[in-house]
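Shown here: the complex without one of its protein chains, the others still in place.
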Amino acid sequence: MIIPIFVTTIFKSMLLSILAGLFVAVGLIFIGKFIKNKWAAVSLTALPLGLFIYFLNYIPQIASGEIIYQKISWIPSFGVDLSFQLDGLSLLFSLMITGVGTLVFAYTSAYLKGHEYLDRFYAYLSMFMAAMLGLVLSDNLISLFVFWELTSISSFYLIGFNNTSEASRKSALTALGITGIGGLFLLAGALLLGSITDSYSIAEMLQNKDFLLQHEFYILAVIFIFGAAFTKSAQFPFHFWLPGAMKAPTPVSTYLHSATMVKAGIYLLLRFSPILGSTEFWNTTLILVGAVTMLYSAFHLLFRTDLKGILAYSTIAALGILVFLIGLGTQEAIIAALVFIVVHALYKASLFLITGIIDHETGTRDITKLAGLRKVLMPVAIAGFIAALISGGVPPSIGFVGKDLIYEATLGMPTNAILLTVIAIVTNILLFYAGFVAGVKPFTGKLPETYEKVHLPSWLMWFPPLLMVSAGMVFGIFPQLLESAFVGPATSSLVNDSEGFHLKLWHGFNTILGLSAITLVVGLLLYFILKPTHRLENFINKLEVISPKSILFFLTNGFEDFSKGWTNFFQNGYLRHYIATIVGFLVVALAFIIFSNFDLSLDVSSFSELTTYEIAIAIMMIGAVIFTVFTNSRLAAVASMGVVGFAFCLLFLFYSAPDLAMTQFSVDTLTVILFVLVLYRLPKYLHLSKNVLRLEHGILSLAFGSLITILVLKVLQEDQNSEITNFYAENSYLLAKGKNVVNVILVDFRGVDTLVEISVLIVAALGVFSLLKLRLKTRDKK
Amino acid sequence: MKTIILRTASDFLLPVLLLFSLFILLRGHYLPGGGFIGGLVAAIAFVLDAFANGLKNTKTLLKIHPGFLMPVGLSLAFVSAVTPLFFDLPLMTGLWASEPIPVIGNLGSALFFDTGVYLVVIGASLTIIFTISEAA
């Protein structure tokens, strides 16, 4: 009965909504080749659309303050569960992920129509969407980490989708590297928080908030969470992967940079702000990083001529604003952040999609070349204009509401209100400029002759941006719609007391309206005065040398060179270097251990006495070994090796090992025969090494030999553990009916070993056989 | 190496050494000896014969390529190792005939295993030596 229960749990659960994307991704491996057909590709849009509707259904429930919590035990012993929590914040993000996802899925079917790897693209996209949903729905920090990494990995595939282009591969790798480092930060933070609060559940961490804030590792935990969020959300100085990721196909940029990937860091910060926030460290760091990021990238976008480049930097600036707002931490600021997330998703996704259409139809994204396209791409031009209005915060769009909230938040700060407001205004002016350059400029002016043949693409491409900007306008005119459905529930999951605050389009004539007006006027002026040129772009590119990107690449290249040199030093292909290194290390290690607890005394009482025979054998052996080493004749060396072998034979005989003596005798005979047979086919000895090297090696080997001698003598002083020996000896006859214990061990007690051993022998014989009988290839005969 | 003395001696030495190797194999369970040593002695016997009478003659004497002894021996050892499994006993359990047999003494699966070892050792050593002396 376990299985049906399990199945029903699955079907009821949010897990299915996450897994759906993964199932589709896996399914596409098998049915991928059939979706090349356009309508089949469109039908894939059913996946995000279905999920979007699924999450929409939750709105009334969540808006009434309910939190849906589902838990599936995964690794209970480590406290790792698949537990999912759907509250206002998760719902807001889920709707954004699936909503924008739906439009991107539809858009892609036209944008990449007939692409060779369309199926692959959809699979990556589904996988990415599933990972994002998992991320925002997870309540367990460990599973959140897993999904976090999954987004990094699937975004790697998406960014590097044009895998034949080196730039594309490189930027995918950079993105993976940066966000991957962030993932490690998250893991560290998760483990630390888990060990402090004794639970990985975010909901339970919220209960332990006071304890956490007092804890000595609080700062460290916050740093880890920041490390994760800043890398993912492209905050300075980790921002550079984001412009690089523009190498991806436009639908990817749209999806990753407007609503999902980069917002994951924001989500993390928002999620943790009730838990870790409201301390000075938290607030100051976020404000500082956010302010630097937004100003840095806002100024950067002035110098860009590539449409996607402008959008990339304005995205970073928007992310900076979000971090900045979370840093302010007041109720107004959090609400402003949530509204701005929606606003940004709407207009940025639209602008990206519009840029994609322009690129798709004209073949260029260079803003200095594009003009007058409204004549040929009318619906797109309308969408672009409205998107620019939202982006610039022009009433009555939702952007206006969002911008007002930001100013309200900064003005409401008890300290530095003026400075913070100025920063926000400057950034907003520049974002206004960016929105107009991307959304309006390509459509105004005189249409160049080259673009007269441009025609409107499939409605699947221009309808999605139009839909989004319409939503932006509707929300602007009826802000309570946005509030009751999305922002309100999300706020209530972050702020304790969210009553008495309502989104409004019109606040009356006050300071904030004045600031908005300043923003609009200056932004418009900037748009008309400043014309993006290549000269400016080249100028800023010269400063790249000191950017964080160059510094990081310098470091990684240095590391690469260092490891290359290190490897070449040790793995140089000279066998004797390896042996010398290994032996040298052993000598040092052994010497250290032996001499660190050195005990000179040697108890010889237990040792057996010397007899003349033994001395004779020992002398024979020592002489033969030395002769083998120093003789210049191969035959003499082989002969003296034989002597060593026979001396061994005698030794075994003396010391009660008749079996060994017989084996050694036979093997020695065969070995000598073997050597004699091939000796004259073998190369002559050459005096190859320098004498200094010989001396060096001699000293090394002698040191090793002496240490072995000392080691043996030391061990002989110790008591012997003869448990195994006694077992074999006592049971040899009783259990195995044999009296020669050695043989019984070989064929009975340890018979499987012997079986393997004779197999090895066979392999060796076959090896010899095939090496010699193998015909030399013509190439080898040279 | 083809002296008359060696050649004449090897005519006797080969059967004697082979017999000796069998003797060593059989008594291995009770006294020094066993499959490894027996196999090596038998291999030496053939190598000696090859030195005296030439490799070709030894090969004709052997009739089959010594390499074939290897799989035969390995399967013998393997079968005697897994046979106990059919009697619901663990791998490699010694199975013994109830009555002792003259000369050999108790007959058990260990002897078959040792015989397998014996054959593999002969096969492997002879394959190595013969291949090398042919190629040399």
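Letters are used for the chains, namely A and B, taken in the order the chains are written, and counting of residues starts over at 1 for each.
By definition in this document, a contact is a pair of C-beta atoms (placed from the backbone, for glycine too) under 8 Å apart; a residue touches a chain by one contact, two chains touch by 3 or more.
To be clear about the criterion, contacts and distances are computed from a predicted model.
This complex has a chain not shown, and the name its UniProt record holds, of "D-alanine--poly(Phosphoribitol) ligase", "Cation:proton antiporter", "Cell division protein FtsX" or "FAD-binding oxidoreductase", is "Cation:proton antiporter".
Check A:H534, A:K564 or A:K739 against the missing chain and you find that the one touching it is A:K739.
When the full complex is taken into account, the listed residue touching the unshown chain is A:Q720, out of A:S77, A:Q214, A:N597 or A:Q720. In the full complex, subunit B makes contact with the omitted chain through residues 30-32, 36, 40, 121, 124-125, 128, 132.
Residues 572-576, 579-580, 583, 602, 604, 607-611, 614-615, 618, 621-622, 625-626, 628-629, 634, 637-638, 641, 644-645, 648, 651-652, 654-660, 663-664, 667, 670-671, 674-675, 678, 681-683, 685-686, 688-689, 697-698, 700-702, 704-709, 712-713, 715-716, 720, 722, 724-725, 728-730, 732-734, 739-742, 745-746, 750, 753-754, 757, 760-761, 763-765, 767-768, 771-772, 776, 780 are the ones on subunit A that touch the missing chain.
Everything that follows uses one rule, which is that only the chains that are shown with their structure count from here on.
A separation of 60 Å divides the Cα centre of subunit A from that of subunit B. The residues of subunit A lying in touch with subunit B in their complex are 658-659, 662-663, 666-667, 669-670, 673-674, 677-678, 681, 735-740, 742-744, 746-748, 751-752, 754-755, 758-759, 761-762, 764-766, 768-769, 772-773.
Per the touch definition, subunit B reaches subunit A in the complex via residues 24, 28-37, 40-41, 43-44, 47, 67, 70-71, 73-74, 77-78, 81, 91-92, 94, 96, 106, 108, 110, 113-114, 116-117, 120-121, 123-125, 127-129, 131-136.
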